[in-house]
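Only a single protein chain was left out; the remaining protein chains are all shown in position.
Chain nomenclature is as follows: A, B and C, assigned in order of appearance, with residue numbering initiated at 1 for each chain independently.
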Amino acid sequence: MINQFPVSTKKIEFFTHNGFRKILPNGCTAHQALAPVILLGQIFSIMPITGYFHSHGPLGLKFKMKSIQLIYSSLTMTSVLSIVIMFLIHSIQREKIGLNSAGTLIYYIVILTTMIEFVLLAYNWRSIMIQWTEAEAPFLYGPYATGKGVPLESLVRRVAFTVTLFAFLEDTMNFLSAYKLNKLHIKQCPHASDFWYSFYHREHPHIVRLIPYHPAVGVVIEATMRVAKFTWNYGDMFIMSVCLTLQRRLQQFNDGLERLAGTEQSQVRWRQVRLDFLRLNELIRMLDEKLSRIILMSCANDMFFISVQLYNIFDVKPTLFTTFYYWYSLLFLMGRCVLMLYITSSIYEESLKPLRLLRAIPTQNWNLDLQRLVNHVSLKNSAFSGKRFFYITRSLILAMAGTIITYELVLLDQVAKDKDNTLDCNY
Amino acid sequence: MINQFPVSTKKIEFFTHNGFRKILPNGCTAHQALAPVILLGQIFSIMPITGYFHSHGPLGLKFKMKSIQLIYSSLTMTSVLSIVIMFLIHSIQREKIGLNSAGTLIYYIVILTTMIEFVLLAYNWRSIMIQWTEAEAPFLYGPYATGKGVPLESLVRRVAFTVTLFAFLEDTMNFLSAYKLNKLHIKQCPHASDFWYSFYHREHPHIVRLIPYHPAVGVVIEATMRVAKFTWNYGDMFIMSVCLTLQRRLQQFNDGLERLAGTEQSQVRWRQVRLDFLRLNELIRMLDEKLSRIILMSCANDMFFISVQLYNIFDVKPTLFTTFYYWYSLLFLMGRCVLMLYITSSIYEESLKPLRLLRAIPTQNWNLDLQRLVNHVSLKNSAFSGKRFFYITRSLILAMAGTIITYELVLLDQVAKDKDNTLDCNY
Amino acid sequence: MINQFPVSTKKIEFFTHNGFRKILPNGCTAHQALAPVILLGQIFSIMPITGYFHSHGPLGLKFKMKSIQLIYSSLTMTSVLSIVIMFLIHSIQREKIGLNSAGTLIYYIVILTTMIEFVLLAYNWRSIMIQWTEAEAPFLYGPYATGKGVPLESLVRRVAFTVTLFAFLEDTMNFLSAYKLNKLHIKQCPHASDFWYSFYHREHPHIVRLIPYHPAVGVVIEATMRVAKFTWNYGDMFIMSVCLTLQRRLQQFNDGLERLAGTEQSQVRWRQVRLDFLRLNELIRMLDEKLSRIILMSCANDMFFISVQLYNIFDVKPTLFTTFYYWYSLLFLMGRCVLMLYITSSIYEESLKPLRLLRAIPTQNWNLDLQRLVNHVSLKNSAFSGKRFFYITRSLILAMAGTIITYELVLLDQVAKDKDNTLDCNY
Partner (left out) sequence: MINQFPVSTKKIEFFTHNGFRKILPNGCTAHQALAPVILLGQIFSIMPITGYFHSHGPLGLKFKMKSIQLIYSSLTMTSVLSIVIMFLIHSIQREKIGLNSAGTLIYYIVILTTMIEFVLLAYNWRSIMIQWTEAEAPFLYGPYATGKGVPLESLVRRVAFTVTLFAFLEDTMNFLSAYKLNKLHIKQCPHASDFWYSFYHREHPHIVRLIPYHPAVGVVIEATMRVAKFTWNYGDMFIMSVCLTLQRRLQQFNDGLERLAGTEQSQVRWRQVRLDFLRLNELIRMLDEKLSRIILMSCANDMFFISVQLYNIFDVKPTLFTTFYYWYSLLFLMGRCVLMLYITSSIYEESLKPLRLLRAIPTQNWNLDLQRLVNHVSLKNSAFSGKRFFYITRSLILAMAGTIITYELVLLDQVAKDKDNTLDCNY
């Protein structure tokens, strides 16, 4: 499926053991930039691959069937799968699937699918990274400067860790809010039951109806919940990291082209420029193919939950903290989604810039390679997509916002909302 | 209306009597691939053409006025037409056309139109297949390999039969559900009437009010119902089969181009490549013109019934089997519709691939024919369409899904739904 | 504003007195084709121009300030203006503007604006027709055959008269329905008043409140109503006629190009082909500029009234004839609107066809003029538009239908509808 196009035959010597990092004048490789992001994921059982910090570069990557990472992944996936099954049994027993429980079900199924997708991605990661490293080779040694701004490595790290930090805050507030609501519930209801017993009966009735409550069960549930939520979060974050890395290469290309545009160059030089752009485009296409399903699920999940959260935001909440949590959660979700889309759409924006720079090249220097490059860029189809159902550009963000607003206006006052359930003493 | 473009003057020798199938190194012709699909249709009176298994290829096809196929078709069309007329009379007598009966009426009218369209298609099928066979000739003998994957013949057969199987299951469940509802009705109502008498009064009141009930009438009604439903199903399936066959040719072209891209070729060779692509495009255009109305009706019918089914899905059903049937029916309908759109949109996706492959051709080998080919592909207008009102691409699928969701949200809780009519003892 | 492009310097000799029509081998001029349509309009006071049947061709056209046509136009415009003013006074006196009266007001204002637009068009008609005749000159004498099908003259006449016939039927049924409703009203209410007195009080309360009723007033009102409705109808019909005429020229061009495509031609010949296409494009652009406002108003009016009629169609009507009238009126309106859009969009469709034909030209014959022609057609912007807010293409029809359906679903059951006012004896 991947291109057998002529890649620069120059041996990729930097796959050698020592001093790898030091001799790179143009910043780190994609492999190095993404390593901390993979590490972060593995803490929560995602991306079960080994060797991503290996000094041999992508050649050190391995997907081992008996690695701790894969075992950890399998455990959490089994756990989420059990929840899905228990949820289904619970729903069929109660003989109704309301909008809310349909939402919860979709959430778990999407999480499970995302987890599986990340295992598949880990399985392909070695070959992906080898191709990526080959494709970005000219930008590491060649005349393309890394340019201004934060070094790629720390840029990716900063964005990933900031998003994670806000996500942890959201997660903590989620727990605290549930804790407070349970406290309120216990005060209002004549239960003799244990605090945590009540907590899990209120938060996860579909589980505790099937498995008798036990503190150990509570811990497993809680851990699974955290991993599930993190997986959703990680999808967005991973796409951001990949796109930031790719965008840097496009910027390097554009900066290089801008420097060349005013000068006179041989046709061979221009041909090289065209081939470098082609190489980046093939890279985008290959990554889009591999990540499309994760992008599709991230976007669908984000849109669905923004709609749901917006729909619930104007309800009166039992405690002030819960109100505050809902607003924070909504704003975090919207912020994360917009940031992800914005960064991803910048791939498209960057891939159009050469058009402008090519116009500035004097007609005396014009040649067939430049003409072919102009034709190539003019087609405007270097963008990440959700399985080609939609392309992630700036105008998509507006379209998504418009759709959500329409849905909210239509739903306003139309569907009966959930009752305050702290007063419902029958769980 | 059809192109008089220079087709390869090489005599189409494979229209000869013997050993036709064996000497084809690159798989079967479209004529052969579609023959089982036509046979399947004819069982249910659709596509009244003869000679589709004839060893002379498309030259053996005949549309005979006195064939059994056409007589069978005429009978079923008359039968559906009678139902439409009886339905209209029934509606006018009751002096109201509600949303539901409007839906039923639209269903029968679309079915009838589809049947007529297929007769017209059968009438034109000989000339269509002759052009098709000419257009695909270079892909049967020439240097274009059939490539990897399932052979075309069995691919088409598998897809068609799988869809049909699921359709039969749906049909059976439909009957069983109606049967069970009638049983429930008889138990609850003090009717002295016969089981089947009650069945047809409940299911087809517009007919049994006008024609006194008789078991023979029941059989005819039932047969017509099955044929009607199959016709709808067959529309989607036929489009899929045609598109799979076309897509294979485009894949062969792309595979061939990929093999050539890295090599040095004479301008004459590239000219041939351009003419082969042109030929495929003319074929797509011709088939689009002939099938557009069937596509338009299939899409409209699918969208309309997905909306209706979704709207009814959350209602409480009298029996569990009916609930199960509704869910299966909805999922089958959505699955079939998405599959049809996905396969059809792959024509568009495949027709864009040459762009990417052409970029890889070295500038030294560039020539006017390649430039014209790039210009041609860049226009991005090789796609199947619904009478050019819409083009079937991946983004159309998203647009249709978005439209259906909007409609459902708007209708939610807004319109009074049908009552459970098993309790209505006045039929 | 109009192009000063090099038009063929060959003297336009066919503006001569005698035998004008006979020497044209390729059918009639646009001037001749549109003359009957203008005559039809003038019966209802629209397009106040003289000399449109003059044998000198467009040079005989005149917009005279003292012609009967203009006086007639001024009278009907004054009449409609008075109705608008009386309607406004009536609304302010009753101190409310409901949705329905807003609709009526918009209707009259659009009619008045359309009338004014047609006077302006008549004022410019001479210069428009002179340009048009110059632009179409190569298609009257040159090698472009009129091709198959109905001669242009009778095609335009047939379409125009058929639409008018259906419009008259609609108008008659409208009157009869109002007549019947008034009869019912008189039977049910203890009025001592005259039949026609009651009729006008019921149909045009805003007028009869301000001007005391008198049979002469009734006649004037009735005449104005007919002219107003015809004006709306005429807008659509005029656009159709213009587009049919233009489309014929594009067809002639495409047929000519198809004949040339396979042959070898000198560059001078291809240059002429390019200039002919350019000429047709300039003509489309010029006509679009002149007719854009009429198109915009026609589309807006059609969409608005289709929505209103659809919204009212499911109400119970007091008499069966009224029910029948509403359905006929709705179907006529939808049919007319779709026909107008379909014919107009065929300009766009025809203007794309050269792309396909140009591909078939062998590369040996390729030259700069053909390349420029391909570039020109590839831009796909020869279409009629509503002031460039929208372009009339096939997909626009779908978009309009989708918008209307959404509006209807949203409005379903939402807004209180008008009561049956035959029972309201207070007028």
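Convention: contacts are C-beta pairs under 8 Å (C-beta built on N, C-alpha and C of every residue); 3 or more make two chains touch, one makes a residue touch a chain.
Just so we're clear, the structure is a prediction, and the values are computed from it rather than from any experiment.
Counting contacts over the entire complex, the absent chain touches A, C.
In the complete complex, the hidden chain is touched by one of A:78, A:93, A:188 or A:395, namely A:395. Checked against the full complex, the one of A:143, A:262 or A:335 touching the unshown chain is A:262. Screening C:141, C:314 or C:407 for touch with the missing chain picks out C:407. Although one chain is not displayed, its contacts with chain A can still be listed: residues 258, 262, 349, 355-356, 359-360, 363, 366, 374, 378, 394-395, 397-398, 402, 405-406, 409-410, 412-414. Taking the complete complex into account, residues 3-6, 271, 274, 278, 281-282, 285, 368-369, 372, 375-376, 378-379, 387-390, 403, 406-407, 410-411, 414-415 of chain C touch the chain not shown.
We take it that only the chains that are shown with their structure count from here on.
Judged by the touch criterion defined above, the protein chains link up one after another in an open path, with no loop closing it.
Chain B maps onto chain C through a rotation of 90°, based on Cα atoms and reported in steps of 5.
Distance from the chain B centre to the chain C centre is 37 Å, each centre being the mean of its Cα atoms. Rounded to whole angstrom, the centroid-to-centroid distance between chain A and chain C, based on C-alpha atoms, equals 53 Å. Counting partners per residue, chain B has 378, 406, 410, 414 as the residues that reach two or more other chains.
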